[in-house]
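Taking it in order: structure first as structure tokens, then the write-up.
A single protein chain has been omitted from the complex, and every remaining protein chain is retained in its original position.
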Amino acid sequence: MGAGRMGQVHGPNAVRTPGLRLKYVVDPRPGAAQALAARCGAAVATLEQALDDPAVGGVLVCSSTDRHLAHALAAVDAGKAVFCEKPIDLDLDKAREAQPRFRDARFVLGFNRRYDPHFLALKRRLDAGEVGALESLQLVNHDPAAPPPGFIPTSGGLFKDFTIHDLDMARWLLGEEPTELFCAASCLVDPEIGRLGDVDTARTVLRTASGRLCVISNTRRSGYGYDQRVEAFGAAGMIAAGNVVLDTVGTLTEDGLGAAPIAPGFPQRFAASYRALLAHFAEVAQGLAPSRTRYADGIAALALAEACGQSARSGRAIRLQGDA
Amino acid sequence: MGAGRMGQVHGPNAVRTPGLRLKYVVDPRPGAAQALAARCGAAVATLEQALDDPAVGGVLVCSSTDRHLAHALAAVDAGKAVFCEKPIDLDLDKAREAQPRFRDARFVLGFNRRYDPHFLALKRRLDAGEVGALESLQLVNHDPAAPPPGFIPTSGGLFKDFTIHDLDMARWLLGEEPTELFCAASCLVDPEIGRLGDVDTARTVLRTASGRLCVISNTRRSGYGYDQRVEAFGAAGMIAAGNVVLDTVGTLTEDGLGAAPIAPGFPQRFAASYRALLAHFAEVAQGLAPSRTRYADGIAALALAEACGQSARSGRAIRLQGDA
Amino acid sequence: MGAGRMGQVHGPNAVRTPGLRLKYVVDPRPGAAQALAARCGAAVATLEQALDDPAVGGVLVCSSTDRHLAHALAAVDAGKAVFCEKPIDLDLDKAREAQPRFRDARFVLGFNRRYDPHFLALKRRLDAGEVGALESLQLVNHDPAAPPPGFIPTSGGLFKDFTIHDLDMARWLLGEEPTELFCAASCLVDPEIGRLGDVDTARTVLRTASGRLCVISNTRRSGYGYDQRVEAFGAAGMIAAGNVVLDTVGTLTEDGLGAAPIAPGFPQRFAASYRALLAHFAEVAQGLAPSRTRYADGIAALALAEACGQSARSGRAIRLQGDA
Partner (left out) sequence: MGAGRMGQVHGPNAVRTPGLRLKYVVDPRPGAAQALAARCGAAVATLEQALDDPAVGGVLVCSSTDRHLAHALAAVDAGKAVFCEKPIDLDLDKAREAQPRFRDARFVLGFNRRYDPHFLALKRRLDAGEVGALESLQLVNHDPAAPPPGFIPTSGGLFKDFTIHDLDMARWLLGEEPTELFCAASCLVDPEIGRLGDVDTARTVLRTASGRLCVISNTRRSGYGYDQRVEAFGAAGMIAAGNVVLDTVGTLTEDGLGAAPIAPGFPQRFAASYRALLAHFAEVAQGLAPSRTRYADGIAALALAEACGQSARSGRAIRLQGDA
């Protein structure tokens, strides 16, 4: 479902994932559907055709954000397993309203960072108690370059499109729901983004009931690649996941060290996570494992993203109910 | 003036600084005064004796925080150049009130981080435009281990004693006054600190008029040494100052890399900055250079520290007037 | 040709390489052939069947070392393009004798390190003049753990089986043939290796006509993973290619930094190089590019490997004729 940017990531991965076979590509744009289908050895079909085919066990929802929920609902109502790209929807109320229909679904949400081997290694060390009880967290998520202004209006804005990944990471790593949130945001990258009512640079502070603190650092344009880092501070030390660099080569001259850039964007940085995500979906679709990124996680992160916007606009800290 | 922790840093440095000679050590505790004087080849004197000596050109105020202002005033009134440890005072109003008396003084405030070679190298790269216009800032200042509870009541608390360094760094690097501040703080390290009305873990967000953002990360106990880092994000990249490690040795086994700890505390990490600070004081005292860390910088940082406390207690963002 | 260790690397890669399709798997052991064929969607065939099939354009020679040359000759005589694992043969004279029959062949030798993205990045920087004229070279090639003793007798020994890669790298990077060689070797890892007449730890020094120097460091058992590094020293600096680590995560405690191990073996470390090698073979087989690792490169490296053995046994430096 969807032969755009994310469909082009997940389609070819599905082909290579043991337990998955890509039968159909569905996209309203025939050219895009045809191209991806050819690349993946799949057929082009309509949504109805695909859902009516009893040989189809699951659906990858990679359509545009405003169609995620409708497509996911259609698939779940047809009894299919559903992989759905984030966010579930831009409208928190609509997403909450639909939640009961996913209660028994085999559903995996595309919070791919939870499947990244580096972040998983950090989580494993944290859970193993290498630094004692977690006290605070620093998440850095900087995009390499601002999206085209045309993307902004339908994107949901910085918080629902981008920060939502970090809000999910925060929940995953903190092991506790945030109860307070403050977000300061600016438009420093591209004034056009500001004119469209969005921001491009933000810092968000979360606090949990037990007092754990988390800061999320976001920008739409780093100028130096796709900066993806985590620092977890515990009672006895810190664990950090650093950036992935393009190669291990460095030049030393009298001017100092010159080394390779970091990964330029999500396709390079998160390739392994996308493969692991689909491998997990294959397990979930076959009933072999419970989902690690559930519908409820999508709701919780979306609620936090909404609070970010509210805080950034008002200049006030927001008290949260807890949602998950 | 003061033979305690900071006097024992600055006294011996003064001995080695070209242009300075340490003539007297003043401390109400005769034993402490005597010990430091012996170590530095100086004599013990009372404050009056020292200030009356026309051969004395300047005073290093290293007394306890609650005496800083009184001692600095006595020295400036006696026409001496003054080096004063931070903070100027715990009471912002008192410090503001005294400000006119320092108008013409040769006065250097002990914001030593501005003199650290690593942070100076970062500033130089930033000013050279290596990453374009500065957009945001991440400051990490984590103490290795919590102070004894007895230190808390007279310390001014986390913000005036500790965060004040970062607030000064933020002003120095941002090149613009913060206009908004939010601080979330917790007591996670030692419940005794909470019982004394203080906090030990905090995140502070600053926003300037032009929208620049800065996050300050503090804890009283890192568990892994004295974590002192800066990341400056510009329009075309980032500049980072990392930690200093104890040695360059690492062991590789099948379990991975084991490398040396970072500097355990301020004496190791900031030794060079303290020497540079006194060298600067020697210049200022001799009228050869204007002060790089002025009384007004102390006021501005203190006002921000007070706002941190206000924000942390109320859970609200604070609007700032600008002070410097 | 060959469903053993290297066949299991190259077979699946061939399946994924644009321009290649794996039609047959040939191996005298029916079970091994069947298993790999099934994994790759290929059929099992005899050598004759495969070479007789006019639809077969090329052959991947991944058989045991003592069969490399015979299989490569059969394939080239049948007019097929040939990819051949190193070494061409253990007997330098036999390999030289056969050389004329490969004169017009589309032939790619499996010196995969030349295709590794990290080493290519180093070569690119070197060729771009980042450090001026190359003066000396340090190559580190340490296997993680000693092979089973049963492997030693047919392996060709440390130099022809293992060092041969570095000898090729040296020729590739030095851009000049070595004219002198000295090799000091010991048996420190496993006395059984010594009993079989081989060594497991060696240092080889090469010198070229213009005086460039190269050191090769080898061990059969590093104890810390697959250490693969290059340092190239030029007139104006150095370029180094470091190890690939398993993840970017590190833990800081009062004991220091604990970070991830390096890649444990060639499958992890050189996966990308094996893919690039087959992509290059596809080009060469289709006549789109000249081979970057030719038969003559195999002869030259083999001659150097033989000189290593001679030097190590005699304790003398060896003068070389130049062979390529």
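Note that the chains are named A, B and C in the order they appear, and that numbering of residues resets to 1 at the start of each chain.
Simple rule for what comes next: a residue touches a chain if its C-beta (ideal position, glycine included) is under 8 Å from a C-beta of that chain, and two chains touch if they have at least 3 such contacts.
What you see is a predicted model; the values in this text were computed from it and never measured.
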For the chain that was dropped from the view, give me its touching partners among the shown chains. A, B, C
Going by the contact rule already stated, which one of C:Ser63, C:Thr163, C:Thr219 or C:Thr251 would touch the omitted chain in the full complex? C:Thr219
Residue of C:Tyr24, C:Phe182 or C:Tyr295 touching the missing chain in the full complex: C:Phe182
Of the residues listed, B:Leu252, B:Leu278, B:Ala301 or B:Ala317, which one is in contact with the missing chain? B:Leu252
Filtering B:Ala38, B:Ala240 or B:Leu288 for touch with the omitted chain leaves B:Ala240
Which chain C residues touch the hidden chain? 131-132, 135-136, 138, 142, 180, 182, 184, 186-189, 201-203, 205, 207, 211-213, 215, 217, 219, 221-224, 227, 233-238, 315-317, 319
By the contact criterion defined above, which parts of chain A meet the unshown chain? Give residue numbers in ascending order. 223-225, 227, 245-246, 250, 252-262, 264
Contact with the hidden chain only, please: which chain B residues? 117-118, 121-122, 125, 130-131, 236-244, 246-254, 258, 260
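Throughout what follows, only the chains that are shown with their structure count from here on.
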Measure off the straight-line distance from the CA centroid of chain B to the CA centroid of chain C, and report it in whole Å. 57
Chain A and chain B have mean C-alpha positions lying a whole-number Å distance apart equal to 40
Residues within chain B bordering two or more other chains: 223-224
